[in-house]
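Dropping the structure in here first, questions after.
Every protein chain but one is kept in place in this view of the complex.
For clarity, chains are labelled A, B and C in written order, and residue numbers in each chain start from 1.
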Amino acid sequence: MADNSLPSAGPVDPALIEDLVAASRILAQHGVLDAWGHVSIRHPKNPQRYLLSRARAPALVSAEDIMEFDLDSNPVDQQGRRMFLERYIHGEAYRARPDVNAVVHSHSPTVIPFTITDEPLKAVSHIASFLANGCPCFEIRDVGLTQGLLVTNSKQGAALAKVLGDGPVALMRGHGNLVVASDIQQVVHRALYTEVNAQQLATALSFRRPIKYVQPDEAQDPKRLGDSWEVWKVQAMGTAR
Amino acid sequence: MADNSLPSAGPVDPALIEDLVAASRILAQHGVLDAWGHVSIRHPKNPQRYLLSRARAPALVSAEDIMEFDLDSNPVDQQGRRMFLERYIHGEAYRARPDVNAVVHSHSPTVIPFTITDEPLKAVSHIASFLANGCPCFEIRDVGLTQGLLVTNSKQGAALAKVLGDGPVALMRGHGNLVVASDIQQVVHRALYTEVNAQQLATALSFRRPIKYVQPDEAQDPKRLGDSWEVWKVQAMGTAR
Amino acid sequence: MADNSLPSAGPVDPALIEDLVAASRILAQHGVLDAWGHVSIRHPKNPQRYLLSRARAPALVSAEDIMEFDLDSNPVDQQGRRMFLERYIHGEAYRARPDVNAVVHSHSPTVIPFTITDEPLKAVSHIASFLANGCPCFEIRDVGLTQGLLVTNSKQGAALAKVLGDGPVALMRGHGNLVVASDIQQVVHRALYTEVNAQQLATALSFRRPIKYVQPDEAQDPKRLGDSWEVWKVQAMGTAR
Partner (left out) sequence: MADNSLPSAGPVDPALIEDLVAASRILAQHGVLDAWGHVSIRHPKNPQRYLLSRARAPALVSAEDIMEFDLDSNPVDQQGRRMFLERYIHGEAYRARPDVNAVVHSHSPTVIPFTITDEPLKAVSHIASFLANGCPCFEIRDVGLTQGLLVTNSKQGAALAKVLGDGPVALMRGHGNLVVASDIQQVVHRALYTEVNAQQLATALSFRRPIKYVQPDEAQDPKRLGDSWEVWKVQAMGTAR
């Protein structure tokens, strides 16, 4: 329930908001986000707050759409705006993971097949080596029968965050995934390459031969994320800044 | 046979016609409709009439192309315009289903493989949970040998509507599908996500492991269809209104 | 060998040339033609002549690029222009098939897998019912070892035309296909839907269940090709005329 008396954590650097907007549009342009996914960042001045668009398709999100929430996912100043029903995914991920500063929830199209079978989604390419240990899968029926399979309260969000553990990605059965990272560039990279890795693994599986996954001792967070960020942002926004 | 003396059910709100045009273009842009599919709505003032474009590729349909038909699929005022041969699909769906106000007939590309095998097309994602009970498949040979497999009269249309039953989607063997809904936004959602769900299920099937379909007790009509409608319409029409 | 003394069969209606240009660009835009495929028409005034672009990527072909050839594939007036090495495919198809007035040679991407296996490429959708009897496959080694697998003389072209027989499409092992039709609209339809049908059949085959092919007694040449031609031409040329 919205508590309009919550104090704000204060204004945020417009460049950071611009990157949050760019993240939405990049992931929409690359087909990771459909009309309903969302990207958030933790408030840089107060770890008990996060920033997320009002309910709007990611391809259309603008700086004016960004709202502030507490970790119970109450809006700081709702101003009558409609909110994402599943914002609890974000609030509970920030609560459970102090190291996390950016969160994506997507219906990543080639990830979904891995959520509805027991086929493991693990890294097959060095760019996706953050998946070297695989992805746990959240079964919402473990929390209780849920029509629509949506995560629409803190209890469900906390159960999902628990399945995520200390990893970068949790699958959500029949639904999509939760991706977390230390910053906005990394979360975009992870959300996109979870999809790309899923495509490549699906093709490799079709050969019906043993798969050489990237081994955990070979994993390394990619360097130079600024190079991919630059081109993705130019392509999604028409400018890199 | 066209009966040009049919009385019209009267003018329709231009905003509704605009949404009908947008529906054609959205589904064409997303690859659900090829050069020959069609979208219709029931006339808001007379349930015995429906509105459908003259014969024209969906990507090119404009407000001036919309014609009025009775449930026998006779045009109210043909004005020499060529009509879709398969408009009987619409007329008979409206006749059989008083709850239906919008109809799509498509050659949805990834749906066709499910029409030519016994592999069931059922929901694997919450966005497509309207498919939780699967899709019946219409075999036109049951009505009689039909060169071209087209539904071009009321008898064939009624047989298809009977196979549809009270569900949202019927497959048509070697042809495509029939999608029905309570309004234009919902029918676009259903036509698009029948295709998306088919793609995701096809990938999951390639893993050759058991599939966890969305269960009927988990199904729920998606809320917030306005959010997807907004972005799809902007992308297809260049404006949301 | 070019014979520059060949008499021309005379000027051709610019609208027909425009449609030949549009055919190249449509098939390039839909990914059926890559940088090397080609489309031709028989000369409307002389069945011993055909019209084909100089050697140029189909996406770039313009009216000025169209040349006239005899059925030995000699140019009527070469004017120093480079010619397609494989134009003999066209000349021999026109020689062998008086009913044919339009020819496409493509490296249609999803057709190639059917040329390198014994999996039959047959119609699974009514739009592609011209494939109800399947496609024969030309094995160029039957004519003799050919580096590059190209059809670059009349003997090879005639052998290919013989494999084509009286059908609409012949596959070419490790290479692509030959598509013939009675006019330019039909040959574009056939070239495009041979690719689309191949995609749909490949997906259906992945289910590893029996396939219900379109039966020969269900085949029918599609009507209303003008409707698809209109939209494809608008999208490829920016205008329908």
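Assume a residue touches a chain if its C-beta (ideal position, glycine included) is under 8 Å from a C-beta of that chain, and two chains touch if they have at least 3 such contacts.
Just so you know, these numbers come straight off a predicted model, no measurement behind them.
Here is the thing to keep in mind: the chain we left out touches A, C in the whole complex.
Checked against the full complex, the one of C:Leu16, C:Leu85 or C:Val143 touching the unshown chain is C:Leu85. Within the whole complex, the absent chain has one touching residue among C:Val12, C:Ala96 or C:Ile112, and that is C:Ile112. Of the candidate positions A:Ile184, A:Val214 or A:Ala236, contact with the unshown chain belongs to A:Val214.
Seen from subunit A, the chain kept out of the figure touches residues 123-127, 129, 196, 199-201, 203-204, 206-207, 209-214, 217-220, 222-224, 227-228, 230-232, 234-235.
Touching the omitted chain from subunit C are residues 34-36, 55-57, 59-60, 85, 107, 109-110, 112-113, 116-119, 145-150, 173-176, 202, 205-206.
We take it that only the chains that are shown with their structure count from here on.
Distances between chain centres, each the mean of the C-alpha atoms, put A farthest from subunit C.
Rounded to whole angstrom, the centroid-to-centroid distance between subunit A and subunit B, based on C-alpha atoms, equals 33 Å.
Within subunit B, residues 206 each touch two or more of the remaining chains.
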